[in-house]
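Sharing a structure with you now.
Left out: one protein chain. Kept in place: all the others.
A and B are the chain letters, set down in written order, and residue numbers restart from 1 in every chain.
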Amino acid sequence: MTISEKSEKIRDLKTKILTGNHAAAHALRQAKVGVIAAYPITPQSPVVEKIAEFISKGKLNARFVKVESEHSALAVCCAASATGSRVGTATSSHGLMLMYEMLPWASGNRLPIIINLATRATGAPWSVWTDHQDFITIRDVGWIQMFCMDNQEIYDTNLQAFKIAEDPRVFLPAIVAYDGYILSHTMMPVSIEKQDEVDNFLPPLEHHYNLSDISVVKGIDPVTTPYLRDRSSEGIAPGYFEYRYAMQKALENSIEIIMKVHDEFSEKFGRSYGNGIYKTYLTEDAEVIIFAMGSVASQARNVIGQLRKEGMKVGLVSLKLFRPFPASQLRALLKGVKLVVVFDRDIGYGYEGVLSYELKAALYGLKESPFIKGFIVGLGGRDITDQHIKKGITKALKESEKGIISHETDFIGTQLELLSEYDEKEYFKGGL
Amino acid sequence: MVKTMDLPEEEYILPGTRACAGCSMALIYRIALKALGPNTIITVPASCLTVLHGMQGFCTTKVSVLHTPFATTGASASGIVASLEDKGLADEINVVAFAGDGGTVDIGIQSLSGAVERGTNFIFACYDNEAYMNTGVQRSGSTPPGAFSTTTPNGKTGYKKNMAKILEAHGIPYVATAISSYPLDLYQKFRNAVEIKGPKYIHILAPCPPGWGYNPKDSIEIGRLAVQTGFWPLYEVIEGKFILSKDSQKFIDPAKRKPITDYLKAQKRFKSISDKEIKQYQNYIEAQWNEIEKRIKNE
Partner (left out) sequence: MVDAKKDFQKILGSVQKPVKGEAGKTGTWSSKKPIIDLEKCIPVKSGKPSCFNCWLYCPEAVVTRTIPPKIDLEYCKGCGICQMECPVKAISMEEVKIE
């Protein structure tokens, strides 16, 4: 392809230079969401500002409900979805946590709502900078959770997320996450596809609910009992347990659908993200594999070339799909690897990094299971450097050679030693 | 004035619900649905009305209902309205939020305030039984002073929020008070609300036999006393214009009002009310009617 051909193609694709937030907004526009409800929060706000601009300029024909809280934002989304509209929103950190009550309401009600999450640390104390604590905190609410590594991926994943969430075999809400500031406010080239191509990939929503059809009288989400309810001739209704069973099964089965939708997307638009659930980089011959998500994986990718030059066979698995956790795929992928080093930009407080213990659980009982070592990095937006990654790998290698697996949380990148008045022993004496 | 025969004969509640015998909320809902008709979508937070609507698989009304978590009634209605607008059906379907006092004046106040401030075209109806009855009679922001509840065993101290005034302060086109004991007035108010675009709020006092401590057969009479003593004036505020409802008009004359003790002594929840608190009620009623008189004169 000549340069002029290339630039022609670029113009044809309408490549724009966009922040991650605006990439998300363009995806919501092209998904033709009917209802959006959102509340401002840093660093997500530009998503909804852009949406408001699209609507005011007539580029998007949607109802934008400017709510008074995130709790109401997701409540509006739930009601609008149950009434039959395609809905989406965006939030961060405290906003997501304020939504918490409505998260399992959306999944339990099987509403295909999409949330864009510009990740941000959770208070107290206040921090507007990224880490993945908000994202992992909602891991048990029944949502599909996906993480992106660049702005194109944010756009592409949003379009896929609607298709996945609205699949009749799935009907579950999904969250598309990307690091606050690192992606949310950083400009990158993003290919915005033609609307008819997007329409072709993502047909209009055919919802299992349609409250707006008043000819069919129904109650949605009433009180359930622990048991089935049998009214003989009038029918038998599932109990709470059956709903939750069905939800879990739909989540488990969605992995296959997520991969298929990804493949369909990449065939159509020519962009792919590994197999749609994780991306691998130089893993074929790797003896050491770094396992990370989002900005952490991006940083780790930088280091691999250097380490390979030094003779270390290192590869990277960046996780895209966090829920449902692709355990069996990861078991197959990581079987026989000597060492997996996990970098978590989050903690399951009181235990260890969440990716670390999720991976350990996934690989439990596997013959030739790798040695898994986890590190906590970059909380509250602390920069993660090449040195941090190298330090982690060196330390993990040492431990794995000794064969001692410790469950202690290892932090890399704290600067406790620079706090002159801080005496670690004294500080941790506590009440003893 | 609407007459009994003017009400639609059609019932929108199917008999055999879980509501208590003599439940005034059931009557309020029955009359309201007659006024709203079949082109209606209801949204309901956790409340006694959730119970009336029935459990898994089977419901009790001939209109659709969307159940929603406690704090979200106003937002839920907003979501339905937004979706109907998205589908071009907004002019054909009434969206009505029906919440208890807890779901309105306490946990629901924020999403209600937000929904009306946005100008959402819907009716928010609060049936006010003056405590958390569905969870076993705990006090709410709408429980009146001196009333027993399981969390105010010596009677509530503090005030009852005047929610109709709070909503009026939002500047919305329609605010009304009503009560189950005057079903024709209640019916007319829902009819009036349906005809007005924008946010509408109707606050309906809802006597509760087990929560207030009286015999179910007296549900209507107790509510009538609330009006006749002047405690619960029935009125509408349409586009800012105050209209005292017909059933309350004569009580502008203090001599026509029954003593508040007739109302209080008829309910076990006020069993240990003190003379001082009774005096408080008398002062409250007097001040309330002075204000009403002023408003009528000014208009």
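The rule is simple: a contact is a pair of C-beta atoms (placed from the backbone, for glycine too) under 8 Å apart; a residue touches a chain by one contact, two chains touch by 3 or more.
Given the structure is predicted, the values throughout are model-derived calculations rather than measurements.
Engineer: Among A:E234, A:E368 or A:E401, choose the residue that contacts the chain missing from this document, as touch is defined above.
Structural biologist: A:E234
Engineer: Write down which of A:G20, A:G88 or A:G219 is the residue touching the left-out chain.
Structural biologist: Checking the options A:G20, A:G88 or A:G219, the one contacting the hidden chain is A:G219.
Engineer: For the chain left off this view, which of A:T19, A:S69, A:S92 or A:N109 is in contact with it?
Structural biologist: Reading the full complex, the residue touching the unseen chain is A:N109.
Engineer: So which bits of subunit A touch the chain we can't see?
Structural biologist: These residues touch the chain not displayed: 82, 108-111, 168-169, 171, 208-209, 217-222, 224, 231, 234-238, 242-243, 245-246, 249-250.
Engineer: Spell out, residue by residue, where the missing chain touches subunit B.
Structural biologist: Interface with the chain not displayed, on the subunit B side: 4-5, 7, 9, 11, 13-27, 30, 53-62, 183-184, 215-221.
The criterion applied here is as follows: only the chains that are shown with their structure count from here on.
Engineer: Which bits of subunit A are touching subunit B when the two form their complex?
Structural biologist: For this pair, the touching residues of subunit A are 34-35, 37, 62-63, 65-69, 71-73, 75-85, 87, 101-102, 105, 211-212, 214, 216-225, 229, 231, 234-240.
Engineer: Within the complex, which stretch of subunit B touches subunit A?
Structural biologist: For this pair, the touching residues of subunit B are 38-41, 43, 50-51, 53-59, 61-69, 71-72, 74-80, 82-87, 89, 93, 110-111, 113-114, 117-118.
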